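Beneath this line is the structure, given in structure tokens, with notes to follow.
Removed: one protein chain of the complex. Kept in place: all other protein chains.
The block that comes next holds chain A.
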Amino acid sequence: MIVRTLTGFARGLALLALAATQVVILGLALVAFTLTFGLGLVFLFPWSVRMVRGRTRQARRIAGSWAGVKIDAPYRPTPPPPVPQRDGWYREGRQLYRTSLIPNFNRTFDWMSKDPATWRDYAWLIAEPVVGGLIAASPLLMVGYGVLLAAVGRPVEVLAGLVLVAGGVLIAPHVPRVHGLWTKVLLAPTQRARLLNEVRHLTQARTEAVDTQAAELRRIERDLHDGAQARLVAIGMTLGAAEELVDSDPRAAKALIAKVREASAASLVELRQLVRGIHPPVLAERGLGDAVRALALDSPLEVTVSVDLPARAEAPVESAAYFVISELLTNAGRHAGARSVAVDISHRGAALRLTVTDDGHGGADPSKGSGLQGIERRLAAFDGVLAVNSPVGGPTTAVVEIPRAYPGIGGGIIPRWKVRLMTVCWGLFWLPLFPQGLVTLVMKIFGADERSWFLALYLPEVLQLPVIFAMIALGGGMVAYGTRMARQLKAADGACA
């Protein structure tokens, strides 16, 4: 508790110092802004935006590590570099350039100036010294003012001062969090930016999924065309020949029919292999758990499988998970030289989680292995992620997580207004609780003449106490709500991660 309070004070102080030094950055940024848009010194703009982004990046990082308030970078992805035409010139609109310098600058300028996140950064830069500084300074101010008040020496002031000091000590541990939530208001991606990013990501994933699917269909078409189809043609022809021979040469006809039987058996074998590659029958019949168990039985490796699933997932998810495990098992045997593999299939909230651990010699690298890249492509369509930990010398652990595989399980989404309400509660709870509540109560009990800014004391006598208690209750309620929501938010974050 003491440690938390002291860190709270220290971090508050640090945040205050940062907010103060920010004035310099703000000044530079404003000068650069004026020169850019006033005098046309456009080359200053990217430089100043990078400086501002450096500062906001730091603020996001601090919010994350000191207060656990995760803030994603809101910026649009950097534009691709300009590509020269066949003659080596760079075309932009109706202009041609000899080098990529100007087109490159134009792209950077557009990218920065058309991104609303840039202007939100500036807004934060201006507001932070006041708002952030006030938040960071509030416990220090309360303690300082309380000490000054107590130093006056009259019992009323001493008591009021002590309550203020206590209040300051009480809120100190929460300062980084409140500051983080304030930072989030302007520096987090807006709903629109988030959606735009999501759309961009989905478009890419869809393109990849469609490409993979098309390639797969082409492979199936080729297999059918060269295999089963050709064999059926041969079977038909041989049966025709046998039909003609059946009266004149029954023995030859019999031999032909035997050949037809062989051909049909061979095409069945081919079709069976093809079906296994498209959608393994056990997967259709029994679901992911038993399909992987069947896979383990067929594997020359010693594979142990443990399954803990609430229900059957959607068929495409099951299929992707199955092929991912199949690929990982193949890798373990072929590349890692493993003898035994442990497969764990479980769910974490609504997410499906696969863990494959082998005792091979390790050294797998997703950026090199085409197999691992194939897995990532397959997972991309489901927003799934692959994490491989494979030190040289082994063992290798691959963890795959597919989010939202089991909709309806785990924490739901918390509406935005509740998050906002939580921020307000955290930011303002001290106002009713301390000056308008506890301190006023002390003033009232000791019958001080000073009414200053204690609103309840301006009311008629009968209403004073009820209003004071209502204020204390309101402040307490705000703390309680803020705490509860913070806990829920944490749980929801865990379920979505």
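One rule holds in what follows: contacts are C-beta pairs under 8 Å (C-beta built on N, C-alpha and C of every residue); 3 or more make two chains touch, one makes a residue touch a chain; residues count from 1.
Just so it is clear, contacts and distances are computed from a predicted model.
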Any idea which of "Ketosynthase chain-length factor", "DNA-binding response regulator", "Leucine/isoleucine/valine transporter permease subunit" or "High-affinity zinc uptake system membrane protein ZnuB" UniProt assigns to the chain that's been left out? "DNA-binding response regulator"
Hey, which of A:Ala294, A:Ile402 or A:Met422 is the one touching the hidden chain? A:Ala294
Among A:Gly236, A:Pro250 or A:Pro281, the residue in touch with the chain that has been omitted: A:Pro281
Hidden partner chain, residues of chain A it touches: 261, 264-265, 268-269, 272, 275-276, 281-282, 284-286, 290, 293-294, 297-300, 339
